[in-house]
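For this view, one protein chain was removed and the others were kept in their places.
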Amino acid sequence: MTAPAASPPSRATAPLVVSVQDLRVHFKVKAGMAHAVDGVSFDVRDGETLGLVGETGCGKTVTARSFLRLVKSPPGIYAGGKIDFWSRDTRRSGGEPVDLLGISDREMLAIRGDRIAMIFQDPAKALNPAMSIGDQVAEVFYQHRSDDLIGERSDRVPTLVRRASRQLTTGPERLALRLPPWRRQSRALRRRVDALVAGALAETQIANPRKIMDRYPHELSGGMKQRVMIAQALACNPDLLIADEPTTALDVTIQARILELIADLQERHGTSVLYISHDLSLVRQMCDRVAVMYAGRIVETGDTPAVFSDPLHPYTRGLMAAVPSATQKRGELQAIEGNVPEMVNPTPSCRFHTRCRFAVDLCRRVDPELLDVGDQGVACLAYASAAELGVPESSLPLVEGPNR
Amino acid sequence: MVELSAPGRIPLPTHGPFAVRVRRLAEVAREVLRNPTTVAGLVIIVALLTMAFLAPVLTEPNTPDPYQMPRDWTMRDAPPGTPGHPLGTTSTGGDVFYGVVWGARTSLQLSVIVVGITVTVGIIVGSLAGFIGGKLDEILMRVVDVFLAIPELIFALAIAAVLGPSFSNIIFALSVVFWVKYARIIRGQIIHIKQNDYVDAARVTGDSRFSIYRKDVLPNSITPVMVQATMDMGGIVLTAATLSFIGLAEAGLAEWGVLVSDGQAGISAGKWWASTFPGLMVFLWALAFNLVGDGLRDVLDPRTERR
Amino acid sequence: MQIREYILRRLMIFPLIIIGTSIIVFTLSRVGGNPIAIYLEHEMTPAEVAEIEERYGLNDPLPVQYLAWAGGVLTGDMGWSGVSAQPVTEALLDRVGATLELALFAAVVAVTLGIGLGTFGGARRDRLPDHLTRVFSISGASMPIFWFAILLLILFWVNLGWVSIGRSDPTIFASIAHPTGLYTVDAILAGSLTAFLDALAYMALPAITLGFGATAIIARMMRSSLVEELNEDYVDAARAKGLPEKLVLRRHARRNALIPTVTVIGLGFGFLLQGTVVVEIIFRWPGLGRWMADAVLRGDQATIMAYVLFTSVLFLAVNLIVDVMYAYLDRRVVLGA
Partner (left out) sequence: MKVQQTIALAPAEEETMRASKQWRFGQIRVVLVVLALLAAACTADPATDTTGSDDTTPDTTEPGATTAPGDTTPEEPTGDVNNPGLYVHAADDEPLSLDPAQVAAGEAGETVITQVYERLVEIGPGGPDLIPGLASEVPTVENGLISEDGLTYTFPIREGVVFHDGSELTPDVVKFSWDRALTMALPEGNSSILSDLVASTAVDGNNFVVILNDRNAAFLNSVVTAAVASIVSQEAVEANGGAEAGVVNEFMTSNMVGTGPYTLTAWNRGENIQLEIFGDYWGEPAHLDVRIDQVADADVRALGLQAGDYDSIETDPTFVTDLEGADGVTIFSGEFLLEPVHMGMNMNIQADLLPPEDTIPPDFFHDVNVRRGFNLAFDYEAFIEGGLAGLGGVVPHYLPQGMLGYDESLPVFERDLAAAEAAFTEAGYWEEGFTMTVLVEEGGVFETAGLVLADSMAELNPAFNIQVLAVVEAQFDSAHAADPFPYAAWVKNSDPFADPAASFAAYIHPDGEWGSVHGFSEAYADPDQIASLIDEAAVELDTDRRVEIYQELADLLYEDPVWLIPGNERALMAHRSWVQNFEMNPLWPRPSLKFAYLDK
């Protein structure tokens, strides 16, 4: 388990894997435009784990899904910003990043599941109930590793089999593959895939992969399912793994093991992880850095220890207050009065003012930017300079606690 | 089969303050209206109903029986546009326009009466079975199974053939055939809803069985019935038209199915109007109600609810 | 597990239902109708009528008559079919092939069309193509078959002369043997391409007319379950794996959407069965449907009873099979989840 303290400082300067800049995702709703994600920026560096925390509905999941362009549209709209992504090769060759929002669908397909993988909240829902585990995991390899499947002497492989290795075959073709002359070759193909799948499953410490492969999801336990999901996600050894509340659907005992597993695999593969959760205690265990999201905005970012020891933003403090100690499991966010405001056609203002004890008139008129305070970033007018805003010092809100 | 697709539809609002129900209803309405095909269906229905209601205004009612075609034996097979016969006349000199207009009335009567009867019977039987349950349920459901085992049209055909083709007999035949579905829906719904907490809650608060039934169970069971009823409004007219085609229809009645089958032979000889217009009406009628029913189902059925 | 029990229960009540049906059928013929109507002429004297009633044992008490009939049914003797001037059982066997073959091909039309339209619409939910397919498929269910069929005949038979009506060309019919009564199958058995194509040619219009009617049922179900499946997480998961939309739809969403769609095929089959009555009249199809229509018009109760009973048994059987298939297909159901 990576204790934050142990995290080498090099991480801070490690090369970027993803750089999100001013990401905006809006949803068309009856009332108008809901700004689900409203100008979010953050980086994920090589090998680090970034925790994206916030209440349900604050836009963290939407942010994560934007990476793979999985936001349903309509009603979703990518309203602005970019997500730059450096794959291993580009990093090695020092090439230019690709903008995940800009590239063609074809390129996106190549990245999904191969360079960037995702683990979903509820493994029970995320696995196709009518498809055997083996087949489901296999799909990843067919999709991204077809060349290896055919093996080096690909020119000698009949087209039909090559098509099969890319899952391009149609019904009749699949039938033909069961007959000579293709039978031998397609069987061989099948064997190679099975080997890879078994390997991937073994990675996640699944006791008897070969057996599991023929099983159907409903025959597996929740934890088992999630392991399968992880195996599937890490099958192609991606640069970035997005884990969207990977444990909330599991019971507490399983949770820990799954988290260990993720952390451990990340160590071995050097994968960067974007860990999304509303559970502070878990974030604290898992992440090198955290970004606190509120109402489609990032209100505070920084290294996990710093943020947890000295939270700056009133909202973050609220959260902390809800988690008296790191030892206590399951930090809940009910301590703060009220709930996340509707973000439909917002006016320039601090998103949090409706719930903020310290809110002053200015908070209702001015939209705070993410300011660097020490090596943390915080979006609160209390830390802004009156001069830059061109307002009297007195009109700034005062946030009690550690002085600036 | 019906058991399998366990009825899991969302109930119309029947709880909480009046305002809430109204808001929910408005929501449903808005949802329904968001679908252009449903709107199209509604428009057609409204048009057809207006026509039915204005029949005596649009045409000079025939005496003694306005539901009989007025026949002008000197004016047979007149093409559309003939003065006095905007849509032409049939081979017996019947005015096609009159048939089309009053046919709407006939269809309306037919479908409303049959739906009325079948829904009532269905609700009663289904409620008894579902709410009282036990032996009674077993027996009633077997009866329902028996009725469901015979395809609708065939059953109606067999009955009508025996009773003879008077309007009332056709109504009877169709009622006998169509009630079962409702009984089954209602029962399934009740069984389903009985498991919902608020019914138990109501029981705890010591409501009498019947008041639970009236206040909670029945209103909640109504939605799928509404969907089915809407569809049947079309299906009934279609079935009746088919019976007329096979030869079970009241003579000279202003009914679309009769007109279609009488006029069909003429089509290929260029006398297309006598059957085309009525045929179109049957089609529109069935189409409209099916579209609306389908739209309703989409909204009221959570399986397709928006996430 | 519930499904297994459910099917067992269905199997147990199966005979009950059939007995119930037979009672309804019998009651219709005796209480309502005149069981010998077909043998009556309006000039007959009461004496002659009495003589015929005697011949058909109508003077016995009803229960006795019922048992006599039911017993006959069990031993394969369902009486004499006036409309076809042969024993009912024989007539039934002569015609069942025609109707089944027609219904089968119509089912193929309906299922392919239905699933195709449903998928197409569901994948493009609430956009123009969806609305168009919806209207198209529902049109099928709303079309008065007898009207539609005549229009088709006028176009393809009278005006274009592409097809003829009936079930086969008599010459070609005579050219091969017909062991099964399914002409396409017979043709294959006889290895005669000519006969096979002939059978198809005659089948085309009726099958399309009939199938179009049943399309809606399947298309609507397919659409809604596809929409439902497309909202499932595993679809996004599949996308996240990098599968192209085509595969996501074909391999994941559609495959699962097909499962609930199976359940309505039974319903659709009932629709086809009753559709054959009209279609067979118009296309001169020598099947059970027309037999029934004839019997209805000419009051041949023996035939009506046999037909209705047979149809409902067939209908029940199909639905039972459908349920079994469903139980087999949907693992979630078997789990009882």
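By letter and in written order, the chains are A, B and C; residue numbering begins at 1 in each of them.
Here is the rule we use: a contact is a pair of C-beta atoms (placed from the backbone, for glycine too) under 8 Å apart; a residue touches a chain by one contact, two chains touch by 3 or more.
From a predicted model like this one, the values you see are computed outputs, not experimental measurements.
Chemist: Please identify which of the visible chains the hidden chain touches across the whole complex.
Modeler: Missing chain, whole complex, touching shown chains: B, C.
Chemist: Which residue among C:Ala91, C:Leu117 or C:Leu316 touches the omitted chain?
Modeler: In the full complex, the listed residue that touches the missing chain is C:Ala91.
Chemist: Touching the hidden chain in the complete assembly: which of C:Val31, C:Leu74, C:Leu128 or C:Leu160 does that?
Modeler: Looking across C:Val31, C:Leu74, C:Leu128 or C:Leu160, the contact with the absent chain belongs to C:Leu160.
Chemist: Among the options C:Val111, C:Ile172 or C:Val322, which residue touches the chain absent from this view?
Modeler: The missing chain is touched by C:Ile172.
Chemist: In the full complex, which bits of chain B touch the chain not displayed? Write them out.
Modeler: 63-65, 68, 71, 73-74, 76-77, 91-93, 161, 164-166, 247-252, 261, 264-266, 268-269, 271
Chemist: Could you list which residues of chain C touch the chain missing from the display?
Modeler: 33-34, 37-49, 51-52, 55, 82-86, 90-91, 94-95, 150, 153-154, 156-167, 169-179, 181, 193-194, 197-198, 200-205, 208, 281-282, 284, 286-287, 290-291, 293-294, 296-300
Operating definition for what follows: only the chains that are shown with their structure count from here on.
Chemist: Among the chains, which is located farthest from chain B on the basis of C-alpha centroids?
Modeler: Between chain B and every other chain, the largest centroid distance is to A.
Chemist: Can you work out the whole-Å distance between the CA centroids of chain A and chain B?
Modeler: One centre to the other, that is 52 Å.
Chemist: Counting in whole Å, what is the centre-to-centre distance of chain B and chain C, each centre being its mean C-alpha position?
Modeler: 23
Chemist: Touching chain C in the complex: which residues of chain A?
Modeler: These residues of chain A touch chain C: 65, 68, 70, 109-114, 117-118, 120-122, 125-131, 139-140, 143-144, 167, 216, 218, 229, 232.
Chemist: Which positions of chain C touch chain A when the two form their complex?
Modeler: 232-234, 236-244, 247, 251-252, 255-256, 259, 329-332, 335, 337
Chemist: What does chain C use to touch chain B in their complex?
Modeler: Going through chain C, the ones touching chain B are 3, 6, 13, 16-18, 20-21, 24-25, 28-29, 32-33, 126, 131, 134-135, 138-139, 141-147, 150-151, 154, 158, 216, 220, 224-225, 227-228, 231, 260, 263, 266-267, 270-271, 273-275, 277-278, 281, 292-293, 296-297, 299, 304, 307-308, 311-312, 315-316, 319, 322-323, 326, 333.
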